[in-house]
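Written below as structure tokens is the structure these notes are about.
All protein chains but one are shown in place.
== chain A ==
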Amino acid sequence: MGGFNFGLPDALTQTAKDIDGLFGMVFWITLVVFVLVEGLLAFFLIRYKRKHPDKQGYAIHGSTKAEVIWTLIPALILVFIGVWSSGMVYTIQTPPSDVYEIKVTGMKWAWEFEYPNGAKSYGELHLPKDRNVMFKITSKDVIHSFWIPEFRMKQDAVPGRMTSFTVKLADEVKAGTKLPERIVCAEYCGNNHSKMLANIVIDDKATFDSWVAAEKNRKKTDAASVIQANGCTSCHTIDGGKSAGPTWKGLAGKHDEAYIKESITNPNAKIAEGFQPGMMPAFDKLDEESLNNVVKYIETLK
């Protein structure tokens, strides 16, 4: 927040600020080396340009002294960066004792967040202020990567493995802050990898607790919840745009309700023109009410 930070996004956690400190140090060191090397290169090219075709340079074959100098100096600089980085790694890797765990599950192509009381949210992560939040990250299908640029942190979501990192929001981050599409998938995972994004909402303690309690009991059969929970819009657009699956726009004009329902519960029964079978999993465990709500929603997209 504030100050020159090399064009990086605002750092919202203390860890992010520490990492930026390291980034800054490496930046200034490399800048000095960059100016030195490019400056000498340009200077030598200009200064020693040949004016007479047959002129020879000096017959200098090398210098042990020079070799030692330009081996040792970079080595010392790199040791410095290495030691600083290693210390930071242990700090980041060691979580505090009191952590609030949120389970993050990547799937083609959506993020699921499960809170300790069993409540789940999709496409939007609620984060409590004043708590150490530990993300426990895994995947349902292929490898994804859970990246939040504002936290300077990512870990791959690997099937069969649990990765984790812990964040604590910095004091000055205001409750109510929304970060749209700042949860990013950083590991290539297929056709909608680019759009495997989620929002972050930062709540104060009280707001968060009441939200997470309400979320647990909320009956989630409304179209929006069902669509998010199942990641439908990862492959189906609602505006006629092309994607991995057919767009929903105008679908109701072409097919009746039974066809649409069948396409959800048994997608390989009939394949829309231009698409391959086997792309879409069967959503046959949806309850009747959820299914109806989704179909009704699709029918509104004319």
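FYI, contacts are C-beta pairs under 8 Å (C-beta built on N, C-alpha and C of every residue); 3 or more make two chains touch, one makes a residue touch a chain; residues count from 1.
Quick note on the criterion: contacts and distances are computed from a predicted model.
Remark: of the listed names "ABC transporter substrate-binding protein", "Cytochrome c oxidase subunit 1", "Maltose/maltodextrin transport system permease protein MalG" or "Septum site-determining protein MinD", the one matching the undisplayed chain in UniProt is "Cytochrome c oxidase subunit 1".
When the omitted chain is restored, the residue from A:14, A:132 or A:163 that touches it is A:163. From the options A:56, A:97 or A:217, the residue with contact to the chain not on display is A:56. Within the full complex, the residue among A:88, A:229, A:272 or A:301 touching the omitted chain is A:88.
Residues of chain A that touch the chain left out of the display are 6-9, 16, 18-19, 22-23, 26-27, 29-30, 33-34, 37-38, 40-42, 44-45, 48-50, 55-67, 70-71, 74-75, 78-79, 81-82, 85-86, 88-90, 92-93, 141-143, 145, 147, 149, 152-156, 158-161, 163, 181-182, 184-195, 241-244, 276, 278-279.
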